[in-house]
Structures are given as C-alpha cells and as structure tokens.
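A selection of the complex's chains, in situ.
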C-alpha cells in the first residue's frame, strides 16, 4: 500500500483528492493537513465522509504528515509550496504539488505573473510538469510533480498532437474557456456567492489570467518555437465542468489528416476520448471523471479549426490528474482509483 | 458472475442502473432493452458510456433479454410490468421491478390510484416490497421484487423504528417532501423544461399523489393498524436529491429514547446514517450514493417530532436500491457495487 498525506485537505481540490484516495485500492491515507480545521475529524468538516473517512486532521506543518507518507499531495494557494516541497524532498519522499509554484520553469516569468518569488532554482529544476499524456516517462522517474492547471490541461491536450506534428500555424491560437465555480475554491468571496453566480455569465482575468504563461510555456516547448496565445476565461453557473473552445489555422485544411494524427497520439490513452466528426463533448459527459474529451470542426469557409476540449476541473483538471501522476510515480496501473463513468444526469 | 438485463434502459433510472451495474464487480450486463433507441449502441444514446458500455440495445420485447439473464430489471412506466414479470417468472428468472405495478397489495387500491388494472392476484402475491432495512429476509427468498418508490423510501425508513416500537401517535403523521427534477424522468413535458424549473418552486400532485397509498400500506403494516397521512410533494430546482420533512407526535417526548431506538434499528445498517442531535442531513451529502441519512428534532415547545430524511432519488430512491435488492436475491454482499461517497461539491 502507498501511504499518502494531503496538505490542504479541506479545500475543494483537497476534498476531491480525499474522495478518490479513500476508494483507491492501493492507497492508505496517512494524514490530512488543514489550516482551518486542524483537530477536527474530516467527517465533521465534510459530513458526506461520515463512516468513510473519520481521520482527525492535523496542522499543515505537522511533521508526521511527511514522515508517515510515501507521497505527499499539496493542495495550497500559490506561494506556500516551496518550503514544504524542500522538506519533503529532503526526506526522500515524493510530492505532487497541485498549486502553481513549480509549473513555470522561468523564475522571472513566475514573479511577473504571481508577484512573489518562485522556489529556488535547484529544486525547481527537479520538478516535472505532470501531464501524463505528454510526459509520461519523465513523470515515472520524477520525485517532484508540478500538477498542471485546469485550463492548461484542456488546452495542451487539445493542441499537443497538432503542434508536435507541425500541423498548425502557431501564431493563430485563440482560447476561449469556460469554467464552473468550484475552480475558484472554497474561499469567501462575494463573486462566489450563489446569488451572484446563479443566472450570470461573465469574463474574468482578462487579458492576463495567470494560466497564460503556463499554457505558452508548454505549447512553446511542444512546438519548438515561442508561442503566444489569446486566452479568455469565463465563469459559468455550474459547480464542476470546464470547456476550452480553441480557434487556430491549420497548415493544410485536411480534416482526415487531423483526425488521424489525433488517433495516432490518443487512441490508446486511457483518459482521452476522441469524438467522431460533427459530434462534440458536453462537460456533463465527464462530470466526476478523469477524462479529457476532444472534438473538432474544420470550418471549410474560413479555413479555421475549432477544437472543443472538456474536463471536470476538479478531477482531470486537478485531483484526478494528481492521482494519475501518483500512480505513475509509484509504478501502479495509471488508471487505478480513477472514475471513468460520469454521474449523470 | 450474475447476468442481468435492464428493460427500459434509457430513461434516467435505467441509465442509473446501467451506470452502477457496469462497475459492479459480480455482474455482467447481458442485454439492454429500450423502446426509443433499439439497435443503437448504448454509448450513442448516452455518450458518457463511450468506451465503457458500447453494447447494442434491443427492443424491450426481445426474448433474449430474459433468456440470457439471471436477473431482469424493469424500469418502465406503470402498467407495463405485469406481462413481462409473468414471462420472466415463468422462465424461472428473478425480477426487480422499479415501477409501481407490484407495490400495492390491494388491487382495488391500485386501480383507484393508477386508473388501470393491477397484475393478477397470484403473481402479485409472490412480490416482495423490496425495502431491505425492513424486509431483508423476505427479499433473500423472493423471486419478484417490487422496488419501492422514492418518496416512500424516505418516509418508511424515517418512521419504521418509531412505529414498530409504538412510540408515535399514528394519526399525526404529516409528510412534506421535496424532490429534484430527475424523478420526473426523461419524458418530454413543458413542466420539466429548464426554463420552467430553474428559479421555481412548486407543489404538485396535491392532495392525491400516487405514492400516498404505498406509504400508507407499508406504515400500516409496520404499525399493525390503519394509518392515513398527509403527503405533499414539492418540485425544487435540482437534478438529484430528495428530502422528506416529517411531522408527528411521539407518545412520550423523550429525545434520548428516540435516538436510542433509531440506533438499535440502524446502527449496523450499511445504507442508513443517523445524525447526532442538532445536525441534519443535506441532500448533497448523499448525492450519487445509496444512503438514506436521517436526523430529527424534538420540539419541546409543541411536543412535535420533526424528522429529516434524505436520499438521492435515483440511487437509494430507485436504482441503487434495486441493486441492493439484486445483491440480496443473489446471495452477494449487500453493499457490492453501491457508491458510498457523495460527489461533492
């Protein structure tokens, strides 16, 4: 059994982690750290865990959280992971960081977008960007995983095969994304109140949402040249679910070729599903699962390609992907403990 | 492996059955019958099953649905089960009927409330009302299970220990219930449109909803005397979830005694959870699970007892309970394949 701790266990991504870890056949939960609810039973914080996870929570700094674990998950706001990762690493344990601190390789870029210092150079160099479909072999050998952001997951999976095969004009990428509210977390904020979100639709973070440099870093690495994108996130009134609608211009407008390239990259991926022509995924079809579903339409009139990429922002967009990474880190079957059937309707 | 068929597989309760059966470790799906989508792959009807259940659907009358199965589930509108149950029974197979036709023991009462003929006397006599917490031993020996209605499940589980122990004045029972919209099924109806349901709250079926005689039949049997209740169902804008708020007068206003009786009946039940004093269950805490969660408050000022009973209407209120019954019918662990951790938030 793999022993795991979760630090930051009572936010929404923390809770989603615990939910899946509790059912994972090869995992034992060693500890749960939380700023807000230390010394409480987890099932007092989240009563749906009553009778399933009744463990008492610790302070996030409790050394036992690291000592007792083989793998530690960090589900913390940005800026807080650096010190903890250093400690975990020093004790020879593995860590999956769901926050942003280890995602950007360029410390100056991190500072520009996050307004705080990045982790130290040496530690940062150890971190692998944990998108299994792109970096599976590196992940298997890593000890520090920077778990991708939710928006970047939708975008990179949608564009990876096409950029890698040089099928796109890389200057033409526009990303229009829509997210459910759980992505904003459980923090108190007028903008997250039911009465504000219900029956509303808005854009936010325009034009400089922090996932932009992450998207650009990874797409540039794939393409082998510097890529800049337009990225516009929207908030829609649903709890879970995320869609990116991506516009770009293919080098040659050949739908069959595009479909074939997608198949060659993804036909055997356990958590990517491709849709046939004229069919497009709904977020509801991945609700509570670790899938990224992809559909595309080549507009013959304008020559533009439109790609639809959907995930559950808390699962493939955060905690499910983190467990997929843990499975790889620990030599387990990559799909273990990860839900594949959406809760519908 | 138990081989099962589902007839009426593409309604919401049918889909919920297939979702849980597909993950059930001791079940193999032998066939799926559907009026509306015969000859289509199940994953074409419900794309979230893509790669998980790609079986081609049959006509509901296809004899192979019965022949290939050990247990047949019927998820059909009322009035359609009689003939099918007779056929299944004649072939020595077991059947769990999720519709209403076999629930009422008195054929005249059935006709009065459902405006159509009940199944034949002999067949009806074989049917066991499948509420495991009340009739576990009878279910194990049965071949025809009348799976309880969603509202009756919330009510009977809430009142069973108290009525059985003669702690209540049986003339004082008032049931105020609230249901999500998925209970109305996938049929086309103006009242089920998003724009009608969203931001609305209404009462319906007043004063003669068809679950009334079912509730009264079972409560009367438990109490050993004829019970009449007030039952008022409401529609609330959520997809899944059901709550009954039950008002009644205890013989003696002793909260400790009530709590103790509940514990003595339910402490070891796998799918009933009791809440401590001053805590009350949310529907979200049973979302997608087979639990019935119960809390109560004794109002010292008025002497009335208020009981809060919540379920997921599609799971413990329909398809989860049906699988719990199947597990009992087939000698399997009663909890097998049944979700216990809510999808939250």
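Each chain carries a letter (A and B) given by its place in the written order, and its residues are counted from 1.
We adopt the following convention: contacts are C-beta pairs under 8 Å (C-beta built on N, C-alpha and C of every residue); 3 or more make two chains touch, one makes a residue touch a chain.
Treat the numbers as computed from the prediction; the structure is a model and nothing was measured.
This structure file shows 2 copies of a single chain, while the whole complex it describes contains 4 copies.
Following the convention adopted for this analysis, only the chains that are shown with their structure count from here on.
Computed centre separation for the pair chain A/chain B is 37 angstrom, with centres defined by C-alpha atoms. The touching residues of chain B, when paired with chain A in their complex, are 12, 15, 19, 22-23, 46-52, 182, 198-199, 239-240, 273, 279, 281-282, 284-289, 340-345.
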